[in-house]
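The structure follows.
For this view, one protein chain was removed and the others were kept in their places.
Right, chain A next:
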Amino acid sequence: MADHVENAVNNVSNDGTEVNRHTETTPSRNEVELNGQPPTARPPQVLTDSEEDEDEELTLKYGAKHVIMLFVPVTLCMVVVVATIKSVSFYTQKDGQQLIYTPFREDTETVGQRALNSMLNAFIMIGVILVMTLVLVVLYKYRCYKVIQAWLFFSNLLLLFFFSLIYLGEVFKTYNVAMDYFTLAVIIWNFGVVGMICIHWKGPLRLQQAYLIMISALMALVFIKYLPEWTAWLILAAISVYDLLAVLCPKGPLRILVETAQERNETIFPALIYSSTVVWLFNMADSAETGNNSSHPVPQQENQVAMAPTAQPEDDGGFTPAWVNQQQHQLGPMQSSEDSRREIQELPSARPPPVEDDEERGVKLGLGDFIFYSMLVGKASATASGDWNTTIACFVAILIGLCLTLLLLAIFKKALPALPISITFGLVFYFATDNLVRPFMDQLAVHQFYI
């Protein structure tokens, strides 16, 4: 979610010298961070003008750098999904199977019936997500970290072994590659085990990023295959609204999660956040390395847990947005508490501000965002009759939405969800390009007119 992104970017652009600028979203956090000083009484600017201006410019430069650090993985994920959709026909075939979360069928006689069924499907899906979020909040509140950790581990296991096996099988079928089971077993075993190690423990950053992108792409492909047409679009729209409400409303589950994490001063390390750099904290007495590969739990924190909201996979399409959304939640708490801890430790002592380079403070984005962006672009390439035009248009729209989200973050310095703006742009451009631009461009191409 953009929670994380926002906070991450916020933190990134605020280096040690601008601690005072690091405005927090909740009062508790403010009090904690400013170390006893009443938040309202603290002047907003402590630095002199020239430092402030330099920092503004640095902020802009570093802000841009972090936008690009998000553009690249999002683009890669989309490229993987589009390449698969275009070449492997398995993921565009509808064999009549649907997830259990979308029980109503769309092959009805009347349009009205179809609309009603798809709306019911979307309601059920969002309801499931809401319930899973609440279960997660309850589990977190009552400190059942082991349950969550095991849940996450098992879901990742299934994804890395089972889904990638299916994917590989379909790729082999498409390209007519003969492969014996022994070789396949060795390949899948190695792929899965290295993935589990990279994501849940330690591993090279690039490898971990690659695995996270791959599992996001796999999830997006599952959604593209198993969600019927109208249901998929409605779910995309509904999930952005849900995201907006859950993050911004005072009683939203995500907000509650964030605040609980802040109160407890905990870092939640879900194994499912994409992190662009290794985060090193030099002056913290308690840890030399935090957030390494975003999955390595900080060792000195016993009560810290890798939260992984995952739905039980009841069928082959078990990883629903519920599971996906849970990942989104963690970004908020993780980022905020990690940074609040850092801030506290930096402020009171007389030691100089940490030597972290802004460039080493990466940005983090929830895998749920990856999944839904890729799902939108994948559906655009799968079902649009405008073909590549629609795909390119959705791609640009989503990137611009992400850019705007980060810009809003820099302006408001508040937790904002990453899905709404991008998905709205994506949906608008999908339908507009498919219905309006495509006939125009087709006519132009036929006559070879150029605009």
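We adopt the following convention: a contact is a pair of C-beta atoms (placed from the backbone, for glycine too) under 8 Å apart; a residue touches a chain by one contact, two chains touch by 3 or more; residues count from 1.
The rule is simple: contacts and distances are computed from a predicted model.
J.: Looking at what's absent rather than what's present, what does UniProt name the missing chain, "TXD16 protein", "Gamma-secretase subunit APH-1", "Phosphatidylinositol glycan anchor biosynthesis class T" or "TATA-box binding protein like 2"?
T.: The record for the missing subunit names the protein "Gamma-secretase subunit APH-1".
J.: For chain A, enumerate the residues touching the unshown chain of the complex.
T.: Chain A touches the chain not shown through residues 49-50, 53-54, 56-57, 60-61, 64-65, 67-68, 71, 387-389, 392-393, 396-397, 399-400, 403, 429, 432-433, 435-437, 439-441, 443-445, 447-451.
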